[in-house]
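Quick one: the structure is below, and I'll ask about it shortly.
The complex appears here without one of its protein chains, the remainder shown in place.
Coming up: chain A.
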Amino acid sequence: MSSGSGFGDEKGGSSSVGEPEYGHDPASGGIFSSDYKRHDDLKEMLDSNKDSLKLEAMKRIVAMIARGKNASDLFPAVVKNVACKNIEVKKLVYVYLVRYAEEQQDLALLSISTFQRGLKDPNQLIRASALRVLSSIRVTIIVPIMMLAIKEAASDMSPYVRKTAAHAIPKLYSLDPEQKDQLIEVIEKLLADKTTLVAGSVVMAFEEVCPERIDLIHKNYRKLCNLLIDVEEWGQVVIINMLTRYARTQFLNPNVNESLLEESGEKAFYGSDDEEGKEEKAEAAALAKRKPYVMDPDHRLLLRNTKPLLQSRNAAVVMAVAQLYFHLAPKAEVGVIAKALVRLMRSHSEVQYVVLQNVATMTIKRRGMFEPYLKSFYIRSTDPTQIKILKLEVLTNLANETNISTILREFQTYIKSMDKDFVAATIQAIGRCATNIGEVRDTCLNGLVQLLSNRDELVVAESVVVIKKLLQMQPEQHSDIIKHMAKLTDNIQVPMARASILWLIGEYCEHVPKIAPDVLRKMAKTFTNEEDIVKLQIINLAAKLYLTNSKQTKLLTQYVLNLAKYDQNYDIRDRARFIRQLIVPTDKSGALSKYAKKLFLALKPAPVLESPFKDRDHFQLGSLSHLLNAKAGGYQELPDWPETAPDPSVRNVEVKDSVPEWTKCSSREKRKEKKVEKPFYSDSEEESGPTESADSGNQSNQCWLSFHVLSKQNYTRVFLTRICCLIKQSLLSGAEEKNRAQKVKGRRSGSESESEEEEESESESSRSESESESESESDTDAKKKKKAPVTKPPPKQAKKESKKEKKEMSLLDLDDLIYRSFKILPSVTLHSFPQLSRLHLLKSPLLTTSCPTIAPSGSVKTYELLHRITGEGLGVEYCFSRQPFSPDAHMVAVQIMFTNNTNAETKNLHVEDPKLQSGMRIKEFPEIELLPPGEMVTVVMGIDFCDSTQAANFQLCTHIRKFFVSIQPPVGELMMPVFMTENEFKKEQGQLMGMNEISEKLTLGEKCQNEHGIVQRVTSAANVSRVPCGSDKECRFAGKTVSSGILVLVTVATKEERAAQLTVNCEKMVIGTMLVKDILQALTQ
């Protein structure tokens, strides 16, 4: 009777109220006689009126449960107290109930009504806990009650209760899988919940009940991505794992292009003329695939929103993000996870164990990622053996030609370790390095041979086994090693090593003709005392020698075979019989014996020393199945990428929802409201300027206007108000404007197409939104600007030269902004902007005069991307507009102007196949569907140059041709202006001294001796802004690089005559030196 001993050691009741009696030696119990009495005692206490006695009794009962003692016979007495007023007693009763309800189903039903009452309680904690307990009672009769309760709780107003409902779903499902359909309905409802509290729990329920219903996720995908950062950490893990699977079914493989590039290149060479019929199909398929890879914005959203979670303190979250990146991110971006994973290695050894397993798998596929962290995997003598062996695995995977010498040196110290299992693993690791890296094979082999004289037998044995494998690769050159090993047979006792030596000698007996028979002689002597594997190898050796050197070894072989014939092990007896028939020719022996030599001495393929982690990545990383390398129950296979992406529009949430949002954020007052609604983190996002909002995904798309208004950079604000004016005017006084526009258009280029009518109607749809937009404010603003005196008119000559160009440029800038504004309105397409640009032309004088002081975009240089002759009539120019590129703040905006000089239409202009340096990224412009002859169109694309002046190469495709083009940025365009005060400037400069400072003396050019000239030259050479300065001898400028935001400070100090000194302070020396060169040139000319 198991319960008996449980009560034995409980001390008498009321003497120790308030203190659970537990910490007593179990051996002291076992007074069987008092068992029943004690039961009665507890029952009595439970029946009493005093809460304190009840509590004491419950505490003792729970203590019994905790120790695994049976307390089920108290069930009736305990259940009576389920409605007890004392909350602690109640809780403990719940604990008891949940534990024993399954065993006492009928009695458990007594308690149900209490919970049903609890479900209606005004206190949300009580509602939630009633549901929790009710759903935890594993009694099938109450399934309908549970179902009802869950459904009701799913629409409770308290998110905490809804969360509990989500938790209850898998409980009910495991109790009665028949309820699946109804439960899925509840899950669907809860998935639509917008609170972070519920998100994690409901996804958990989804994973347990219906992981195959991926269609339920579509509508909630974006919401989940955006909520992710605010969800509690455990929920994050579940959501990320689920989204990984989701993304694998919905998006295209981002790395597909790399593998395809090579393939298609080959095709172009070989598969040109012949075999047309057969290849046609394949080529068609390849063509379909060759369509440029554009990452689905939703795919990007997922990657972007999970990245910050790499900084989580929870190892499981970090691992989840790491596996997501490993499985979903483009190759170039996977690298970011390495640092975070290496950080986890500092954690508890269990965490290390799991992380190292995953790192080992990753290093096979993407070795480069972890190479910089090689030293983090060095082994410490205090590491547990299992960690050491995993680290060794990682080190071996990371070994390549450049680092092998350091790794081998490290291995050398490991061999001296006291931990012999680890030493054995190290020797194997050396063997694997030797096979993988040809250059060090001899070094390794020599090192291993030295180990043969080690005193520890295990070490020697392991070396022998590894040497055997290595020698198999090139036996000819190493007969001396084989001889050396033959000598070892006298000393080594480890069976595996002896067997390996014997096999080696047998296999290469022709290289050691003198020693081999002698070894056989020795082995024959000790045959009876050997282990089985050694015996088998002795027979093997005998057979091989008999075939090659029968004169010397015939008798020995006979002797060995006879010994084997009477061995205890039947394997050995069988082998002996079999070999005798094969090699000793008798009249009965068949044709086989003729081929005996071929059978035994066939060339055997060298073994491949492979990592045990190879191919483990077909399991989702971070999963239990991956760790065990075996499918665990309930594991959801990671699907392969689809060939073509399923319809992305399924993730669109109804337009109805998105439009109000746009209007909401376009007016200032309402935007404030919105801010209040937002979750905790997003709040601070908005405040911190343009860089942030670009990161925050969808939100930035919804309200770029608000972010521009908010942004501290004045010039965008000016542009913005102007645009607002323009849009408004153009739309309100449509006809009049149109006429004027026509005039201007006529002046500019004779033959622009006449498609205003439809454009007008299209843009009309945006009127309602734009009207409300800061009307009065922008008006007054605009007037102010008009009146504002132009403080620094540019020198006349320069103005003349660049006048026309300048005009165009500022217009184009506007285009850019307007284009972005319209991207959000679904009904407006690209067609609408030629017209808009014409409208702005009217206002251009105003713009150009008011702008230079604020935005130093005075003289923008245009570069040629494609000459119209090489482009067969298509001329393409580009320039750096110096505007922030709103979809991604780390990108440089490049404006591209297409001119169609042919007589035919050019269609489908788009970018294909970007070939970029690692880290560089391109955001293509949207495809231009049609470019009529003689027309000109301007688009903006973003390139992240990673702060280098490396060119970005890509293909420009029309519907008929492809052109290889490249954009190389001057160093000055890799930065953007930063506004700072003189003091800030000095402070920053103080931190960037020494190596980070580059100074150059120069003589100023004739035309830029005054301050104004210098400012103009510098700002045209680099996208920096002027820093206000007290002294007139110095001009200061500040900027930061676009990609990584590193400060660039420029100082020009003028001296007597035309001498001056230029100083550039920048952390990146390359950028600094290049910038000095460029500015120097600009100033001296």
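To be clear about the criterion, a residue touches a chain if its C-beta (ideal position, glycine included) is under 8 Å from a C-beta of that chain, and two chains touch if they have at least 3 such contacts; residues count from 1.
Here is the rule we use: contacts and distances are computed from a predicted model.
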Which of "Sorting nexin-6", "AP-3 complex subunit mu-2", "Auxin-responsive protein" or "Dynactin subunit 6" matches, in UniProt, the chain that is not displayed: "AP-3 complex subunit mu-2"
Contact with the hidden chain (one of A:E44, A:D73, A:E102 or A:D571): A:E102
Given A:N226, A:T249, A:S376 or A:T1084, the one touching the chain that is not displayed: A:S376
Residue among A:L190, A:A320 or A:I1071 touching the omitted chain: A:A320
Touching residue (missing chain; options A:A63, A:A645 or A:A1053): A:A63
Touching the absent chain when the full complex is considered, from A:E152, A:D176 or A:E232: A:E232
Contact set of chain A toward the excluded chain (per top definition): 17-20, 22-23, 51-52, 55, 59, 62-63, 65-68, 86-88, 91-92, 94-95, 99, 102, 123-125, 128, 132, 135-136, 138, 158-160, 164, 167-168, 170-171, 174, 197, 201, 204, 229-230, 232-234, 237, 241, 308, 311-316, 318-320, 339-340, 342-343, 346, 348-351, 353-355, 375-376, 378, 380-382, 384-386, 410, 413, 416-418, 454-456, 622-625, 627-628, 630, 632-636, 679-681, 684-685, 688-689, 691-692, 695-696
